[in-house]
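Sharing a structure with you now.
Here the complex is missing a single protein chain, while all its other protein chains stay put.
Presenting chain A:
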Amino acid sequence: MDFLTLLQVLDTTIRLATPLLLACLAGLFSERAGIFDIGLEGKMLASAFLTAAVAAASGSVLIGTLAGIGAALALSGVHGLASITFRGNQLISGVAINFLAAGLTVVVAQSWFGQGGRTPQLSGNARFETIDLPLAAEMRDIPILGPIYAELISGHTLLVYVGMLAVPLTWWVLFRTRFGLRLRAVGENPAAVDTAGVSVVGLRFAAVAICGLLTGLAGAYLSTGLQAGFVKDMTAGRGYIALAALIFAKWRPWYALGACLLFGFLQAIALRPDVIEGTLGFEVGVQLLDALPYILTVVILAGFVGRAIPPRAGGEPYVKER
């Protein structure tokens, strides 16, 4: 495998890791606050659809993205209402959201566009354009660093950079701000937060809202950055993979970046069986390559990668007790 091929694979890795990363950080905020969110998948899907639909109608990807975020926020609101206000079961609420999104997106897409549950192909301003960072063209000729900068770092869409910047931002918010301290506390022991005179409900809704915002971005990226339009079930389990990455990352932002890049890498090499064959010297079934991220997910969820301690109050509605 030559250097340029490697860069291409890594470039694809970054693009494929971005929706995972945004969803993973979304889950991180929610679960750190004690709200398990199995509905990442559904929220991404809803956002992917509405972003594509509104972008197609308005011709503006930014308006589309706002609509997508709105869709994800609305579903987050449902999840918050069910699990925080009414103290329902968080898994059931999440699963319901996934079903709702899977069905509704296709039905509405068919009703609006009549293209078999797709949205029209997006182009121009209805998609996120790639951004060439300053000096990318000029630096291309510098050995090693030049191509890395020009191929790998430059030339992504806006949301890729947003995703990458969200990692240090998440870390900073969680560990350097008052809000972060309280958010982490409410996922560990909401009674401590409550008796300290801070609203448990308020904090958890804030966390769920951030989760909605980030899944909204993840979904928007899927249908307008990674691809050019919405197709049925286009999340393809990314919400669950993001959850697996979250566990793998032990609910930490920087680890989450690493975990998502790993999953992204597995998805990237699945697209290049020729590279695998060239590197390993024998042919690996495409099916196996395609299945790799999911196999890793199962392995991680089965707990083969060391003990991950979830937030202690995760999944439990808070009931005032003495």
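We take it that a residue touches a chain if its C-beta (ideal position, glycine included) is under 8 Å from a C-beta of that chain, and two chains touch if they have at least 3 such contacts; residues count from 1.
Everything below uses one rule, namely that contacts and distances are computed from a predicted model.
*Asks:* Assign the chain not included in the display its UniProt protein name, restricting the answer to "ATP synthase gamma chain", "ABC transporter ATP-binding protein", "Sarcosine oxidase subunit delta" or "Succinate dehydrogenase".
*Replies:* "ABC transporter ATP-binding protein"
*Asks:* Which of A:102, A:198 or A:292 sits in contact with the chain that's absent?
*Replies:* A:198
*Asks:* From the list A:112, A:161, A:179 or A:294, which touches the chain that is not on show?
*Replies:* That would be A:179, which touches the missing chain.
*Asks:* Hey, which chain A residues sit against the chain that's not shown?
*Replies:* On the side of chain A, residues 175-182, 184-185, 188-189, 191-198, 312, 320, 322 touch the unshown chain.
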